[in-house]
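Missing here: one protein chain of the complex. Every other protein chain is in place.
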């Protein structure tokens, strides 16, 4: 491996660059997870987590990856054979669909072109057609990490309401929470799924379900087998500050620190910062004469940008030269986008000059890989940063 | 909270005292889990893990707690309604039984007194009686963390063989792996379940399944719903050094460091060290005139000792005074043992003088709590340490 | 080297066991030492340092070892050929004397037996005899790290006053500050010298001079050459929160954290804790039938205990077996005490159970080294800890 002469630029759309103060917090000695100090930590965390999700209801913390929290959302609320409505917004929506099928659910999958978010119009149509209310849940990926497209959750909520349909609304916010505006309660979401390693600025290893009253009611009759993911014993044990099984203590230390940082910055300011960096990044892409994958102006992601290469160009060749020459990791094209796009993560612990370095690396990488690009990209991005 | 004037003694039987070099390793920056550096890490870890389990077969690593690995062992190998044979060795065996029931399995539970390990005689008897081979798996907790009793896995294996029964053998080694002699392949175990936070000297947040050929075969026909826990995509992705979902990168850094430590010390030496500390601890308990909970000399745990208090004495009162006066955490009595025992963890990153400090704290705590004890306990333990 | 299976016991009388929170604080990124964040840090540190020295005057912080602060005390206040009165309390007092001679001072050295502190009676006598006031400074080591004897500074002050002598009083508190009662202003000390690596719970690398008005006045006429150690530019730059040359930023982070810890515990409580541990240690020594080196009950050190071995026994052999068998470092006999004593450090970040482990290790080490000792030592120490 080549020698690293400076800090690696980890500009995949997650895991993100973990702040060093979070890493240091995680290096504190592990404590007794049944003692009073731990109970105080749990209570502090749960108090601080609610506002980040925009909820006053329970937030369940798993010592697991975000994928696990997907499973938790399904097995806690649904029963074998239940129908769920999913939207093909990209690779992760497809994976969640596949998981639902593996668990024995009946998935109705609204097809998509991986350049748009979940369609509120399609949602209304499908739900209206479901007069028997066989659809028990609508599953949407808020921010598709594979495409950089952000679905409009309030419009999906409105679609469900318009259709007067009782389905639960389950939303994956793995790459949006703590980066892109999101409001669990205000938007009428029933289960919000997220992970630790993106906007929450932690290493991977924790995941979350924010849970509405309606979801809790559904849990009482759900018949999918569950034990590890079962909300009830966790919420019960949390009352006293504990967990029914050993929690990932040191990651919780990191969460404590990261929540302090989000609180200090202010959530609205966090969202604005991400939106500004995303806009600057799109300026760069346009300045290079390339296309952003996201095809709807209303749905540009605040946390990552997928850049579409011209026909015949290999996005992974760009990523390779960027990694080897400039020690920067970019996101690969996933699934049907393999080789066609690369993804720039601009989320989490991030600032203007790191973005500038990131875009400089992309620009030089494109040139070195022989992709014909305009030279104005970085300059346009800096204009955006300087003037906003 | 009181001011901490020195290092806390975390002498619960796990999470254990994480070596500071492991904590520092975990504080390294998170890297791209799809890049070449990560692939090299995965391969190094999987190579080093096999010997710790005593297996040349696959070891599946979950970004989850040990409880999750219990669930993984069950859902990968079994189908709804399958019968499993469990042994009431203590609190954790009871929890595993409850999990199996939650997941829709039919549990045959051999009752126990929480002072003995799983009975090989009962195993033979139950399995012989099961002429229809309805029992699909035998589940044993190798080292009952709630009681300090270590079941004799080779004898359970022999029992299955004696009964000529095809059931799988699933073993929980959460508090024994990396502390007490254990040999997955040699002992004919099909799934070994463990967690990171005990003998592996990590914080909680990783868990493991070591999997035999026979277990892999069972997985191909198992019908319990599964997605997150499914072995197949993990083993497949591991081939190339990756994971099907985001792994807990920084805990894997810690694992890398901890495996180096175990390898440097030598697994046989690790087991001998734990056995010696356990023997010294039992000397102390006898010197105090108290009873060790474990009632069979062949089954004393190398990783923890549960101390039974005389009738009328409250074990939690002892724990409280020890915590408040000496800043040491001891394990509480769980389930039916609440108030009757406290547990001394002497596993993981541990040495003679820390054991001496631990036993000194217990001795003083017993005296302060008014438990009538002989004064010879610590002295006897030191004699043991000095002369062995 | 042997494998370390638990935490090393660093029971030399400094450097002491650095709290892990101090180590983590030191791992924060280095910042601009001319920026506003640094200025705020400096001011916070200087505000918190005064009370630890017991002074409202300036405290000068050097990026250097304690030896450097000795030199600073001398070169800032004295001129070539000046006479200083020193006391042979042990190895470090002898080293300070040698330094003074190297710097061109004329040292009057009151001989001592390395078992007593500086004699107030001798001080009065020498100062009274110095009717010409050729003696410009009286130099005393408050706590002799080589012997475990604590000189009675208020009585030395009284001696100077009794003799009505204008000499400055320079005191080395390297192994007492933050451990043993000390009051710069109240005791009329002119320069207090200390280092970071003992009671202040930091790694070595910082040292300090607390400076009286009278010392500042002396500095204005002092003619020993000086530049690096010169107080004036440091005190001047400190006004704005800066230093005249690059400060040891990351050690200052550690100092910030350590001062928080001392403040949280409370200085009086810190002193009481050390005194209690020292008394328990002496109980152990007596229980072994050995002698504490310190020969005056009024002068027992709160931070370390030097244990005198019987004739014919080799203290370094004890230290060697303790290091090899129990992974504990004890202090060696220095200078004329080589082989005759070993020293137990019980200062800094320290608690009852670490002391118990320490004394257990010493007791076992004595036995293994073949030193004839009584077995009651540890038990007596625990009695002391339990009942006080």
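By letter and in written order, the chains are A, B and C; residue numbering begins at 1 in each of them.
The definition used in the following text is that contacts are C-beta pairs under 8 Å (C-beta built on N, C-alpha and C of every residue); 3 or more make two chains touch, one makes a residue touch a chain.
Fair warning: this is a prediction, and the values are worked out from it, not measured in the lab.
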- Among A:107, A:261 or A:295, contact with the omitted chain is made only by A:261
- Where B:24, B:198 or B:273 are the choices, the one touching the absent chain is B:24
- Pick out which of C:33, C:91, C:126 or C:152 touches the chain that's been left out of the picture. C:33
- Message: I'm checking contacts with the chain that's been left out. Which of A:46, A:237 or A:379 qualifies?
- Response: A:379
- Task: For the chain that got dropped from the picture, name the residues of chain B it touches.
- Result: 20-21, 24, 27-29
- Message: Residue by residue, what part of chain C touches the chain that was omitted?
- Response: 1, 7-8, 10, 12, 14-18, 23-24, 26-37, 40, 62-68, 70-71, 75, 80, 98-99, 102-104, 195, 197, 203-205, 224-228, 230, 244-251, 323, 329, 332
- Residue numbers in chain A that touch the chain omitted from display: 3-7, 9, 17, 19-20, 23, 27, 261, 264-265, 269, 273, 325-328, 349-358, 360-361, 363-364, 367-368, 375, 378-379, 382, 385-386
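One rule holds for everything that comes next: only the chains that are shown with their structure count from here on.
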- Copies chain A and chain C - rotation angle from C-alpha fit, nearest 5 degrees: 180
- Message: Let me spell it out: compute each chain's centre from its C-alpha atoms, then which one is farthest from chain A's centre?
- Response: C
- Which parts of chain C, given as residue numbers and ranges, touch two or more other chains? 20, 27
